[in-house]
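I am attaching a structure below and will ask some questions about it afterwards.
Just one protein chain is left out here, and the rest sit where they should.
Here is subunit A:
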């Protein structure tokens, strides 16, 4: 117990002792105080936003970093958002005698995509689709058979058919993923309750339409052959 206590004390002592140096990492390069409304240049130098703004717009002859003289552009400054201290509205802050605009905001890249799902899960999912829309794979095979059967005899007709149903090619060429778009939709993070039935409906309608067109196409071809 005694040991533990002494180590914790020494830890705090160290922390307090080195405080001055640690704090130096976060001191503004102009006023030498802990940076307020901290902002970092692309060259990595830290300033208070009011300090840097005053230097660049009221005193300096050039747009240079005070530390390393690299070019500084307002729209390429990076604000630092720490924790806390957000209670006061920054717009209410007043810097006597000078007009200092609001600190530039951070540039936020897109969020990273969700991690890819494990193989097993997507296989299971495909199986489910197969059960739900059994007629669609049927249609695919029909296309396959049909084109196989008549491709040799009437290549131009075969081409025409495929141009007519660009999506059919997709279904045919990727038999493992009969519902390309649907599948992708499902991959997203937790699907919202509304999206699923909507997608299903749309897809089914699409599939019905394609089926109909397919049948019409077959009729035309048969008619031509006969």
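Convention: a residue touches a chain if its C-beta (ideal position, glycine included) is under 8 Å from a C-beta of that chain, and two chains touch if they have at least 3 such contacts; residues count from 1.
Please note the rule applied: contacts and distances are computed from a predicted model.
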Per UniProt record, name of the chain withheld from view ["E2 ubiquitin-conjugating enzyme", "WD repeat protein mio zinc-ribbon like domain-containing protein", "ER membrane protein complex subunit 1" or "Ribosomal RNA-processing protein 42"]: "E2 ubiquitin-conjugating enzyme"
Candidates A:40, A:67 or A:80 - the one touching the absent chain: A:67
Residue ranges of subunit A at the interface with the undisplayed chain: 29-33, 45, 51, 54-55, 58-59, 61, 64, 66-67, 69
